[in-house]
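Shown here: the complex without one of its protein chains, the others still in place.
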Amino acid sequence: MVPLSWYLIFAAALFSIGLFGVLSRRNAVAILLGVELMLNSVNINLAAFWRYGDVSQMAGQVFAIIVFAVAAAEVAVGLALVISVYRRRNTVVADEINMMKW
Amino acid sequence: MATELLIWLIPLPPVLAFFLIVLLTNRNKALSHTVGVGAAFLSWLGSMVVFVRALGVEHLGEHPFVSSVTWLPLGETTDTYFDIGILVDPTGAAVLFFVAWTIFMIFLYSVGYQNFGQPKGDHDQAGLPPHGATVEEHGHRHRVPSVEPMYSRFFAFLGLFAFGMYVLVLSDNLLTLFVGWEIMGLCSYLLIGFWYAKPSAREAGVKAFMTTRVGDVFMLLGVAYLYSATGTLSFREIFTEGVLHTLATVPSGVLGLSAAGLIGLLLFIGAVGKSAQFPLHVWLPDAMEGPTPVSAMIHAATMVSAGVYLVIRMFPLISLDPTTMAIVAFIGAFTALFSATIAVAQNDIKRVLAYSTISQLGFMIAALGIGAYVAAAFHLITHAFFKALLFLGSGSVIHGMEHGVLHTGDHKVDPQDMFNMGGLRKKMPITFWTFLIGGFALSGFPVLTAGFWSKDEILADAFGHGHWAVFITLAVAAFLTAFYTMRQITLTFLGEPRTKEAEHAQETPWTMTVPLVVLAFFAVTAGWVGIPEHFPALGGLIPNWFHEFVGGTLAEHPEAVEFSIWPLLTSLFVALGGLGLGWLVYRNVKTPAEDRLQIPVLKNKYYFDEIYDYLFVKPAYWFAETVIYKFMDQGVIDGFLHSFGPVTDRFGSAIRNYFDLPVINRFFGDGSANVTYWFGGKLRVVQTGRIQQYLMFALVVFIAVGAALYFFLLA
Partner (left out) sequence: MNFIDTHLLSLILFVPALAAVIILFLPNGENRVFRWFAFGASFIPFVLSLLVWFRFDANQSGFQFEEIYVWYEAIGSSLHLGVDGLSLTMVLLTTILTPLSILASFSITDRVKAYMILFLLLETGMLGVFMALDLLIFFVFWEVGLVPMYFLINQWGSANRNYASLKFLIYTMGGSLGLLLGIQLLGVLFNTYDLQIITAQWSTYTEDIAGIPASTFKTVAFWAFVIAFAIKVPVWPFHTWLPDAHTEAPTAGSMILAGVLLKLGAYGFLRLILPLYPEQARVFAGALAVLATAAIVFGAFASYAQTDFKRLVAYSSVNHMGFVVLGIAAAGLASGTPDAHIALNGAILQMFNHGLSAAGMFFLVGVIYERTHTRNLNEFGGLFPLVPVYGGILIFTSMASLGLPGLNGFVSEFLVVRGAWPILPVYTAIAMLGLLFTGAYILKGIKMVLHGPLNEHWAPAGGEHKLTEINTREILVMVPLMALILWIGIWPAWILDVINKAVVRLF
């Protein structure tokens, strides 16, 4: 069986890619994609720990499913916001959506 | 009807009449006086029945008519009460007799005096004496007396007054006696001030009430003292040997008097006020402001007698302490002489009688002070009859004179001034003869009149028991009495009319003359019931019934005084001498200027009014207004309270200015706000609005914190 660390390294890599996407992309939709990646990397971790831990404990799987739900909701709201901003400001560039400042 | 029940009912008709008149019938004059006189008649009838029945009881003193009911629930167990009730013993019966007669006569007389049946006055108004009305008869106009505007009210007041007197006489205890006493006080106030729109009448009413109230508060103390010392106020329970003995032996702690002495003295002060004895005599002459029937009511029959009646009632108690008795005797004798001297110089027909009343009451008080119980009671009764007669007679004279005044239309003539009269015996014969009888009775005209027998008995008692000072004082006073009485009769009735008004004076209607005749009858005969047994010629013809009867009230039957010729000679001399001298001096006097006795000090009543005004009335008002109200209440107390305002204000502003504003507001309040503001201003550059910068920052912090935690905690 593949050792646990492989999964963890994979998840960390995926998380870092997501983080990089969130921090560096200018398109708001891309930022949302980055967030999705980060969430899914966590899911991988959850599933991996469940599999390598006590299999009879269902908590890891349950958490993963909850994260799916949250991610789906988050994307729904996030995309709705992006569309709303786009309609008003005609842009989806994150740097230009900077009204909430001093 | 049982006698006790009847006695309970006697006081009720007048008070019912009072309420009936006040509430219902006051608009109808005829109905009102019918109610009033009818009530007086019922009470009179009841009194006479009781009196006759009392005569039929043997040893009434030991077995009086008594009955009582529970009144105030007081005390430790649920069935201890303060009882009130009625008592008719010999003294009570004798007093009841004269009270009933005089009250009934005065009610009847008032109908005429207040001009019932006469037309309404032209300009009369409530609160002022009627001024007369103009009527047209047989084609020419003339003035006649007009009816009193407050006619109904007068009978209502008289009714309440009568109620007070009956309550007083019939009470078996001091408390209800005091109730009657004060109700009379109220009525005297209302009746003296009956013509209240006259400032003088208004003042006189207040003066009468206040002066008697001085006595009343002392009396109230006496009653309270007696009640707390004996636990009862019932006469019959107090006048038992054991109670009296205790009272006589317990010291009161005041002036070395025994409890009995102090109680007696306090009660006596009440009597001094009510019976207008020196030094509380000042109200009585002023009380002449009231209508004449009132003067008769107050001065003769009832109210002033109440004081003497109280002393008679409480005699067993008062006589326990020799000091108190000496004071009583002194006050009485002094008053008798003192006011007789004033009476000599008065010109107002009613004022002479007023001072004479004070003087005669002094005789009674002095008699009580020397222990002459029966003589005092005797004089009380005879005096009530002849003095009521004199007052009503003087009212009749004034009425006749007013007729003359209306006829001439000269309202400046005072119808009460004796120097405006003269020769009235022909114009007003009934009034003259009855007045003469009354005057002679007052002077003590020998043998025939009642006044002779009672006054003689007082003098005999004073002489017999060796009270020389009292004897001489009273003898001189008696001489003066005869003198001023004759002066009055001479000036009023004898000689020729001195003014036009006197020429046109007229005899008064039957409602006024009938009471005069009835009272004149008693002024003569009332004395015959008390002729001493050993009196020359007459003694023993009629037994000395009065002494036996009234003396029976006391536990120890008083011994009749040994007969002596000296007091008899004295009273013969003073009565006849005074009358004779009075006639000799005044038969030719025509004007006040010719009267040599018009000495200012006598005329002005020894300036007592002025002295009292200066000593008591003005200082009291000054004390009340300036000291108590302006200085103490408004100055000191309110000043003190008002000082709280500024002090609190200062304190408050000090806190605000030196603590709240600098410390709380500036330092803590404004200070913390300022710091936050400054800090926020400095920090706000961090807020770029770029979400990725925030995330970047969060990542950096996260890593830094994570590194720090790792470094410090794990490593």
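Going by the order they are written in, the chains are A and B; count residues from 1 in each one.
By our rule, a residue touches a chain if its C-beta (ideal position, glycine included) is under 8 Å from a C-beta of that chain, and two chains touch if they have at least 3 such contacts.
Nothing here was measured: the structure is a model prediction, and the numbers come from that model.
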Which chains here would be touched by the one that got left out?
-> B
Touch criterion as defined above, residue of B:R53, B:R202, B:R498 or B:R690 at the omitted chain = B:R202
Among B:W8, B:F116 or B:Y225, contact with the omitted chain is made only by B:Y225
The one of B:A30, B:A326, B:L569 or B:A624 in touch with the missing chain is B:A624
Quick one: say which of B:L9, B:V66, B:L186 or B:L448 touches the chain that got left out.
-> B:L186
Have a look at B:A2, B:L74, B:I565 or B:A593 and name the one touching the chain we're not showing.
-> B:L74
Pick out the residues on chain B that sit against the missing chain.
-> 22, 70-76, 78, 81, 125-127, 175, 178-183, 186, 189-190, 193, 196-199, 202, 205-206, 209-210, 213-214, 217-218, 220-221, 223-225, 227-229, 620-621, 623-630, 632-634, 637-638, 641
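Throughout what follows, only the chains that are shown with their structure count from here on.
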Which of the residues in chain A end up touching chain B in this complex?
-> 19, 22-24, 31, 94-95, 97-102
If you look only at chain B, which of its residues touch chain A in the complex?
-> 684-685, 687-692, 695-696, 699
